[in-house]
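Here the complex is missing a single protein chain, while all its other protein chains stay put.
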Amino acid sequence: MTVLNRRSLLSLAGASAASMLLPGCSGGGNSGSGTQTVNWWHISNQDPMLTVWASLAKEYESTHLGVKINITPLENEAFKAKLTTVTQAGNPPDIFHSWGGGVLKQQKDAGLVKDITSDTSSWIGTLLPASVGPYQVDGKQYGLPFDLGLVGFWYNKDLFTKAGIAAPPSTWDDFLNAVGRLKASGVAPLALAGADKWPGHYYWAYLAMRVAGLDGLKQAAIDKSFDKPEFVQAGRLLKELVGLQPFQKGFLGVKYDTPDGQAATVGNGTAAMELMGQWAPSVQKSSSNSKTGLGDKLGFFTFPSVKDGKGKATDAFGGGNGFAIGRNAPPAAIDFVKFLLSVENQQKAAVTDSIVPITKGAETALQDPNLKAVSKALGAATGYQLYLDQAYPPAVGQQVNDSVAELIAGKASPEQVTSAITKVAKSQ
Amino acid sequence: MKQNSGPDRLAIGLFLAPALILFMALVLTPIALAAYTSLYKWNGFGLPTEFIGLDNFERLLGDETFIGDLGRGGLLILLSLVLQLPMSLGLALLLNQRLRGRAFYRLLFFAPYVLSEVTTGVLFTMVFSPSRGLFTDVLWLADPDTVLYSLFLVISWKYFGLHMILYLAGRQSIPKELHEAAETDGAGTWETFRHVTLPLLGPTIRITIFLSVIGAIQLFDMVWVLTGGGPVHASEVMAVTMFQYGFRRFEVGYASAISIAIFLISLVFALMYQRYVLKRDLEGAVTSR
Partner (left out) sequence: MSVMKKLVLHAISIVVGAIIVVPILYGVFAGFKDNGQLSTNPLGLPSPWVFDNYADILSSPIFWQQLFNSTVIAFVTTLIVVILSAMAAYIFARFAFRGREVLFTLFTLGLMFPFAVAILPLFILLRSLGLLDSPFGVILPQAAFGLPVTIVILRSFFRTIPAEIEESAIIDGCTRFGFFWRILLPMARPALATVAVLAIVASWNNFFLPLVVFNNADLWTLPVGVQQFKGQYSEDTARILAYVTLSMVPALAFYAIAERQLIGGLATGTIKG
């Protein structure tokens, strides 16, 4: 700083500036005399989870004197932006929100997360097996889940009855049929957030799983090649759906969770279905006009099967939320996460219907019948695939989102989708 | 030009030093770093290790989205120069008149500029909402064919205030006597405008054109908040593409290359503009000792 700057500072800011110069705190680790500070960044910056997390942290602190937990709740996009810069500067928080998959792998490759395999081996068996996979890289554990769900169709029972659909469709052909009937009855069959892109990729991902089989999809990721006929076929099926013009008016310009977005469109009864994850009911509720959503008119059915497809109808696609452990994290961090994942504490979170818990036995606390349905479907799942835009390296995941969005907007063919994804995959 | 004397040299050094130091440390250094990383394939973690020379730039030249960005950027510049700037000038002159409520209007017209991009984005997302906005028959942001024009409307709405106050300040530097003299000579409003106001506003106009073009080349915040570049790239501009690659795809080397491309495009424009257009403003009113 130059002389001039110091002068102007003194003449203006004075005490106010001094009051702002609080000691910075970046990264955790032990800070003298046996106190451990744990820096925790999460994205539940609204109630109920905001309060749930905060009170659990306080509880832990009171029983573990000498541990201080600093919580930074952030909004989703802000979190991603901040995390990018601190991780790229080599300075990750001790506990931070993670969806696992390819992003976690990148972080592991850069040495930013801690290998907690041995620290957790004694109690990791208390968690649902399908849930811990996404947080493993090369067989070692770098994070832990706190919730797992799956993507399926959330539908308006009344609108289905009105359109003369007796039961939710179980095959793709039945599904297209149902779409046709709904359209004829004057309502938008599907709600989609075209501007967000990620909801659209769910369709392609499921179709790819149904046609190529779960193993086929996993193999394609390993081979970095999606140029196979099965994936092109998945694109064609999606194109067929898009051709029926099933989405709500102006879908290309709306986002997911705004008052005029995908969730609200279903919550207000303007569209009959959406393909979404386990948080769908609560978002429909909060973004709808009435603030109550569809209530008991809301139903859930899993993604239909595709005739002659190699995949099983019980293969699940979706994801969850979890904690990644930063490389500088003190032992208290892992112990705290263990505390959070105890059956009672998972139940405390589950009872608010904000998460689908992953600690065995905690699912009994779920209140919402729809979430119970999700939990049940998870229990019956024969295989699991994490969201493609999380499972794959970020560049590939983004390409999947982009390409599928182009397909849906009619600007790309099924072949172009697979070749674009393959191209990016090979360049990684 | 004569040599500067000792005390003059001291003054020059002292006056320039603070700005220069701050600028070099916090602006030039990051630019240099970005140029460096643009030659690497790097995901942002750790240090760049995979040197690939100009490959990123080669890839850029063949990148459909980037080429499209150039076209879209060009269109936005054209629209700004032809529509936005003249409108701002007109409004500045309007607000310079002795009109009742003039102060209020001035405050009002500048208000959009004061709003943050997040605010404007939220406001216009609702105004343009396909189900509950204004004129819902028009698919403002949902139609790939019209989204760029909707974007231009929002940009104009938000930024015209900037050009307006620059014109206002410039207009007010023109001494009253000149206009009075013209009036005495029998010149009408249009003639006074053409022969007195416009020429004297010349430097200001040239500056606003400069800022407008550079701003259009680097446009980011507004687009990001309103459309994110969508639907399917229909409203995407270079800086948005750069952000996608840098912060979403973690292809930081490529993103740096895009930023260097933006930088070079702006630089070429700025240099040519300075040489051919601003040259006139360099003459006169400069002391030399």
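Going by the order they are written in, the chains are A and B; count residues from 1 in each one.
Just so it is clear, a residue touches a chain if its C-beta (ideal position, glycine included) is under 8 Å from a C-beta of that chain, and two chains touch if they have at least 3 such contacts.
Fair warning: this is a prediction, and the values are worked out from it, not measured in the lab.
Note that the absent chain touches A, B when the full complex is taken as a whole. Touch with the chain omitted from the figure is made, among B:L70, B:I165 or B:V196, by B:I165. In the complete complex, the hidden chain is touched by one of A:A264, A:V337 or A:A425, namely A:A264. Remark: the omitted chain is touched by one listed residue; of B:L54, B:I67, B:V114 or B:V277 this is B:V114. Residues of chain A in touch with the missing chain: 1, 4-5, 8-9, 12-13, 16-17, 20-26, 43-46, 72-78, 81-82, 85-86, 88-89, 91, 256-260, 263-264, 268, 279, 282-283, 286-291. Summarising the interface, chain B meets the missing chain with residues 1, 4, 7-9, 11-12, 15-16, 18-20, 22-23, 25-31, 33-34, 37, 44, 91, 94-95, 97-101, 103, 105-120, 122-124, 126-127, 129, 132-134, 157, 162, 165-166, 168-169, 172-173, 175-177, 203-204, 207, 210-211, 214, 217-218, 220-221, 239, 242-243, 246, 252, 255-256, 258-259, 262-263, 266-267, 270-271, 274, 281, 284-289.
One rule holds in what follows: only the chains that are shown with their structure count from here on.
Against chain A, the residues of chain B that register as touching in their complex are 17-18, 21-22, 43-46, 125-126, 128-133, 136, 139-144, 147, 227-228, 230-232, 244-245, 247-252.
Across the interface of their complex, chain B is touched by residues 2, 4-5, 80-81, 84, 87-88, 90, 106-107, 109-112, 194-195, 197, 248-254, 258-260, 265, 270, 393-395, 398-399, 402, 405-406, 409, 411 of chain A.
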